[in-house]
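Missing here: one protein chain of the complex. Every other protein chain is in place.
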Amino acid sequence: MVNPIYIFIIALGVGFLLSLFEKAGKILTMTVFYSALAIMTFISGQWLIALIRGTEIMTLTTAGFPPPFSINLRMGLEEAFFTFFINSLGILAGIFLAPKFRSEKVYGMVLYLMMFMGMNGLVMTRDMFNLFVFMEITSVATVSLIAIDRNLKSVSAGFKYVIASGLASTFFLLGTIFLYRFTGLLNIEMMAEALNYASGQAVFLSVFILLISIIIELKPFPANGWALDVYEAADCGVVSVIAAGVSAAMLYVFIKISALLNQNLMITAAGIGTVTFLFSNLLALKQDNARRLLGYSSIGQIGLIYSAFSFFRLAGFTPGDQTVLLVVGGLFVNHFFAKAGLFWLAGIVKKDKSDEWAGLRSSPLLLFAFAVFILALAGLPPFPGFFAKWQLVMVLSAKGMFPAIGFILLGSFLEAIYLFRWLGKVLKTDPFEPIKIKPWEAFPVAVYLLAIILTGGFLSGIINQGSSLSVLYLPVLFVIVLFMLDFLPVLVKNSLVIVVFSYYTFRIMPQLSGYRIMFGIIFLLGGILLFIPGYIKKGRRLGFYPLAVMMYVGLAGLLLSENTLQFFTSWELMTLGSYFLIIRGKKSEPHALSYMLFSMGGAFVMLLGFGVLYHVNGHLLELATLARIPDMTGIIYSLLTLGFLTKMASIGLHIWLPGAHGEAETDVSPMVSAILLKAGMFGMVVLMSAIPAVKIGFIDIPYVLGWLGAITIFLGNLLAIYQEDAKRLLAYSSVGNLGYVLFGLALMSHLGWLTSITYALNHFLFKAMLFLAIGGVVYRVGTKNMYEMGGLIKNMPISFISVLIGIIALSGVPPLSGFAGKWLTYNAILQKGWYLQGAVVIIGGLIAFLYCFRLIYAVFLGQIKDRNRQVKEAPLALLIPQVILMIAIMVFSVLPGAVLRPVGKFLENIFPAGGLNWQAGTAFTEYGYWNGYWIMMVTGGMFMMVLIWLLFIDRKAQKVKQFNIVYAAERPFRPETTHVGYNFFAHYRKALGSLSRPYVTKFWDTLTDITHSSADFIRKLYNGNGQTYIFHILLFVVVVYFISFGG
Amino acid sequence: MKELIARLKKQFKITDEVYQKPDQTYITVPQEQAVALVTHLRDYEGFNHLVLLTAVDWIEENLFQLIYLLNNNDFKADLGVRVMIDRHEATMTSIHHLWKAAATYQRELKEMFGIDFPGSPRVDEPFILEGWDNIPPYRRDFDTKKYSEETYFPRPGRTTHDPAEYMKKKLYPED
Amino acid sequence: MKEEFEKRIVTGPDGKQFEVDPMKDYFCEDRPQVHQPNSNTVIEKFMNWARSESLWILGFGTGCGAIEMRPLMTPRFDAYRYGIQWRPTPRQANVFVISGYLSVKTLKRVVRSYEQMQGPKYVVGLGSCTINGGMYWDSYNTINRLDYYLPVDIYIAGCMPRPESLLAGFEQLKKMIKAGECEGQNKYAENFDWYKANQKKIIKDWDMPDYNW
Partner (left out) sequence: MDFKPIQILYALWSFSIILNIGLVLQGIVRKIGARVGRRYGIRFYQPYIDIVKNYSLRSSITHGVMFYLGPVFRLTGGMGVYFFTPIIYGSVYFGNFSFAGDIVLVLYFIFFGSLGMALGAGEGGHPYSAIGVGRGLAQVTAAEIPLVMAIIGVAMHYESLSVTEIVAAQQGGIMNWTLMTNPLITILGLIAFLGAMMRSPFDVVLAPQEIPIGPPTEYHSSFLGVMQTNRSVFPMAKTVLFVNIFFGGATNWAAMILKIFLLYMWPVVVGVVFPRFRVDQSIRWWYKYALPLGVVAILVTQYF
């Protein structure tokens, strides 16, 4: 075992010797330099491994003197952990900075080594005075490195840094001196034992001063303008070291100092951290400079980490507790890798503006790395931040610290906004300038990319100990394999996915029971079916298959999940996968963003709900405990419902859907519409089957949900009729249809649920079919505007038939399956006695006729346009699933009992009474009856009769062409002007007036505006003036002082 | 009205004036002054309504006479501006910029008389006669009877009577 | 020919270019067919009775005679009691009343509307203008003899004929239909070329297919 003192010895020694080596040539110098860094990393890494295996902690003092006369070092697990990360960063950032070191004099390398020695010292020493010394070493080295670029911006940034860190050091020294005065000690641990707050305010004050100095080094809001300038101005390699390395060291200093803090000061630290997290993320919203944006994000993340730590301490955890390690370590690792990686990427891209980063697309590796870092920062699975955040929320809720959770989740949400906005811009901005990639720049990024993925897997392993997520491991492995096989052509990958997915489906279908079977059919069998259209794509379709499979893995995970963590992980995986699917559309960047934000918002609310659940049900994660919640049922119910409703796109939360579904690719639209929306329904089913009745005060929540569903149907359908874009029309229609599902569930009765499930199944069948058919038309015609189509029936007869069957099923006209839903709705309404809601539901359903007709008329009937004259039928890959779905609809129509009977039988477990009775093919309720078979037979019989009669009297009708119409003795001018397609239901809009206006969109727009303008207003704090920043710091100290003492 | 004409005479070369009725007067101006006069009448004398624009074929003099009939709603009076233009080179400045409706009159004149109004909107498009391939039918050298007989399959045995004579014979055959 | 009916090159959504010939692509080019009466005379007689008792007139006033049609709908004359009704679309009308003088421009529209009607269909020439040009016999753009352009079943003479004479004319038409004499549609189809030649002789800008289905 190498003594950790060698880290210092090597750093110092090599530092001095480097100037000698310089004479011997650059190559030798650099070799020595990197070897030094490598040895430092090796030493700390060796200690990390050894300590994990259980070696004893090593404490040593140099030269045999007690501190402060010598350097007092300790090498424990935490120290090894931090030093290893810092030193690894040292070598990687060193590699990144190689050209700079090469061109500069040797001092650059010396300073760099000094800086890392300082950081190692900060981590390892346990002595106040040593701490101060190392702090000074680090900041002096840092400042010099910041100014190494020798331009005005970085020099002035360095100057600001000097002043700020000088102030911090002064405070530190003051605090140390006072404490020494009171305790006569300098060792932190001994001091902590000796410290007696009871002896007076002076002790408190001195600890406060100490704390504040550390916190200033950690860049709290608003006293952090200097740090932002540094992040913006200095070289990216250096910044990565400051943001990740120095912050890490200071963070550990904070953790060490925290032993001295009392309750009150701990709250202060937690508060400052939370506020910093929240406001940094808020301010970042208006930031368009990429590095400053990253700066805000770093500051916020660091704030989150130390506030999390403080919260844990407040909650009574010891610093060494495994949970604390997991959360703080997880957040730290997440931030460390992602931020270092992102700053390196900033150095590679060399663009200031965050929306000019699209150049990353020229390298799949870097793009992937960028996406992974962003997702990790946003706290999505399978990255460490996700698990840490989950655990943090759970622990905090267990202790009932809900306001803290609120702030943290709000901050995380704000963070998600700018992160995904950025990601979207990078993925979609066209055209972009390709960037030149140098291997020494890409290498560190790749290393941390790998590291973050591995730690994610490692952490998920730890957290899921005991509970089996093994069902997910295999498919996740498959996702990874798919990423590796991404170079294959679509044909191969598509077939591979279908085969593997089918195998997987037949593996897990038998494991499902109850309502999960039905969802299994929709999620999994539907998923297989909807992979078939993928064959229309040519080329390689990079990134599609892994992410599509990830979405399905998430869905499958939902089906199999037994505890809330599995559920939430699967939920987020699904969201993540679907986000990347949606954003593939040509113009879908803003829509994917709003999808993601609503999903993230919903997920955070859901997380809070799970937190509350954890709080009340005795620290059990099992989903089954939903059924026996002792307390706060209403809150849990509403929070979870809100989370699910964002996925179900209920009115008010629906504005993401039309764009996201409408702009997605041909084969993605049916996936996200027909399948993904049911995930929200699945959540509702899980929740509602566990909690039958719930009230907050006088408000009966299912009753509210019932009205919400009814209004969703009405407004969703109403908005659908005004759409010019065929796919958006279908998307709005989905909003309406999910309204039925919600309404049916809210009825909380056997018939209600049966209605809901019928609608869900039907919606899956016809919406997949419609999206495929319309997708095929769009694919051939090249536009989504219905008024630019028309008369395609002769060119695309099969698509026409499937749209025809689709709209008949959608509108609920007998004899097709949609009628089952309508009939059940009537019966369920009557049974429940929700007459007025029922009327709204049914009237809303009638409006569906309007858009149904418009869809089929404007696309397939009427006049064909010149440019579409030679359009061909949609590709076979699109037609095959349509035909399968058509057959499914016909079977469901003729034999509704085949589906409804087993569903009804299952529902008897939840709602024993009031279901559907069957007698032969006829379904009975206490109100009415209906027989799908006979309806089909009678209708078919009549139809044939009339048709035969018409054929008998009129069998030789002359076939004519499109302009052979009576036109007031004239002839039409052109097909384009003869086809009535645009603004088809203008009169409806005119008649209904205000009902048709987009109030909801306006509401969300205003909210966004307010958030952004407040961010912009607060941002004015940072005016770039060093004096102002000093003033900020002093003011901050004073304010915090008064708050802490007052409290 | 006479005062008006007197006023106009100061500015324009009015060659002829006819006081047809108390509220209807015709004046004749040279071709080059016509548009200026009409504009003046519209803008300064209140003749802001173009009642009609028509033509007469003076084949013997080898001239077309254009008549711009203007109305002044304040005086309840009409003023016709007559312009004689050459029959062989029948071209006149367009006044569609003064009254949009004039374009239609000009289209009609182009079709029926062959008088061209360069720049007038759609002046070359057929107005009533779609695909006319003969000389313009309102010119007096166009023989409409001959054309009709050649073109429209006249029914044999058609006789024409003078209505007065015919009715007299029919009602009072003894006279 | 108007610009919009000339052949043009169009680019499809897939970028392929192809030619669109509106006259061929927009319109059906088939010639009219002769529809033989039902071989069973009893049935044919019954059908003719129904046709005669349900005369649906196309609401298209071609000339000044249209003014004489309106009183037929009023309480004074009330043509409805004879089974005469007006339809706004040629597709559903059986009787075309050419009401008065017919200019060349109108003739083109009349031909188009007549051909869009479904047979058996009947043409009634109203007023002397349709017989021999009437007072417009020497006009440069008014036709003289309607029967050169359309198969006229019955003329109602007069300038103008009173509504009474119209009713008398319709009664006569009914008798002729019942007797199976009104086969104008077939006559038109049989002598299609002759009719077309006459029509095209005076309609100089013929920009429609030969038969407007």
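Chains here go by letter, A, B and C, matching the order in which they are written, and residues are numbered from 1 within each.
Rule of thumb we're sticking to: contacts are C-beta pairs under 8 Å (C-beta built on N, C-alpha and C of every residue); 3 or more make two chains touch, one makes a residue touch a chain.
None of these values were measured; they are calculated from a predicted model.
By the touch rule given at the top, the unshown chain touches A, C in the complete complex.
Touching the missing chain, out of C:S103, C:S128 or C:Q185, is residue C:Q185. The chain not shown here is touched by just one of A:I711, A:I829 or A:V894, and that residue is A:I829.
Screening A:S578, A:Q863 or A:S893 for touch with the missing chain picks out A:Q863.
Residue A:E926 is the one among A:D288, A:E926 or A:E970 that touches the chain missing from this view.
Residue-level contact of subunit A with the missing chain is found at 791, 793-794, 804, 807-808, 811-814, 819, 822-823, 826-827, 829-830, 833, 835-836, 838-839, 842-843, 846-847, 849-850, 852-854, 856-857, 861-863, 920, 922, 926-931, 934-935, 938-939, 941-943, 946-947, 949-950, 953-954, 957-960, 962-968, 972, 978-980, 984-985, 987-988, 990-992. For subunit C, the residues touching the absent chain in the complete assembly are 33, 35, 46-47, 50-51, 53-54, 56, 74-75, 78, 80-81, 83, 85, 87-89, 91-92, 94, 118-120, 185, 213.
Operating definition for what follows: only the chains that are shown with their structure count from here on.
If you average the Cα atoms of subunit A and of subunit C, the two centres end up 70 Å apart. Put simply, subunit B touches subunit C in their complex at residues 126, 128-133, 137, 142, 144-145, 147-149, 151-155, 158, 160. Touching subunit B in their complex are the following residues of subunit C: 103-105, 108, 131-133, 137-145, 148, 198, 201-206.
Residues 4, 8, 10-14, 16, 18, 20, 22, 25-28, 30, 33, 60, 89-91, 109-110, 112-113, 116, 208, 212-213 of subunit C touch subunit A in their complex.
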